[in-house]
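In this view, the complex is presented without one of its protein chains, the others remaining in place.
Showing subunit A:
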Amino acid sequence: MDTVSEKWPVTKGDFSAGNTKSCIAVVTLASSMPLFEKAAIWGSCKTENLGAEKVVMNVVSNCNIRYVLLCGGESRGHLAGQTLKALYENGIDEDGRILGSEGAIPFIENLEIETIQRFRQQVELIDRIGLTDLDEICSIVDNYHDSEKPFEAFPVSFRKAVRKYQAPESIGADIVISEKVVMDAFSGLIYEIA
């Protein structure tokens, strides 16, 4: 059984893949540190919404990851570290709000509640928020990188959601381009009037 999605990491960001078979992912929050290759993935997460989503996506699409190490300096105001901890401990409500997060706008928009549940089941969170000593971080990775078997499930795959355009029932010109050409701002249509 494949334990890692094709083209992993499934989403891009300020992070790099290391050894995809490693059990541990390292989230350096607002700090930037050089990749330690024994980690499955390594990099920053600065926001409490899209940033947190990316962490979840790259974890659940790689069943080998069983630990997520939160370290580095917390991102001020956004509190991405505290938010990831809250997400892990409490999950989200039906509106996508991350329960218990103190971040500025803590919402998960693009993931299903089941994906969040899967994240919470698949990994154990190691909370070392504030830790910036690279040697100590690498030593934690050393201890965990081959300590667990893969999570017994298929890696979650993601398809980019495309919002469907719905043509409006009526069109009215609200932007004038020339005498006979107008635009309906809401629908984005530019058209010629008789």
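Everything that follows uses one rule, which is that a residue touches a chain if its C-beta (ideal position, glycine included) is under 8 Å from a C-beta of that chain, and two chains touch if they have at least 3 such contacts; residues count from 1.
Just so it is clear, contacts and distances are computed from a predicted model.
K.L.:
Tell me the UniProt protein name of the chain this structure doesn't show, selecting from "Tetrahydromethanopterin S-methyltransferase, subunit H", "NADH dehydrogenase-like complex subunit M", "Cytochrome b N-terminal domain-containing protein" or "Electron transfer flavoprotein subunit beta/FixA family protein".
P.N.:
The chain we cannot see is, by its UniProt record, "Tetrahydromethanopterin S-methyltransferase, subunit H".
K.L.:
Touch as defined at the start, partner being the missing chain; which of A:36, A:88 or A:107 qualifies?
P.N.:
Of these options, the touching residue for the absent chain is A:107.
K.L.:
So that we can see where the missing chain sits, which residues of subunit A does it touch?
P.N.:
Residues touching the hidden chain, for subunit A, are 12-14, 49-50, 76-78, 95-96, 104-107, 109, 163, 173-177, 183, 185-186, 188.
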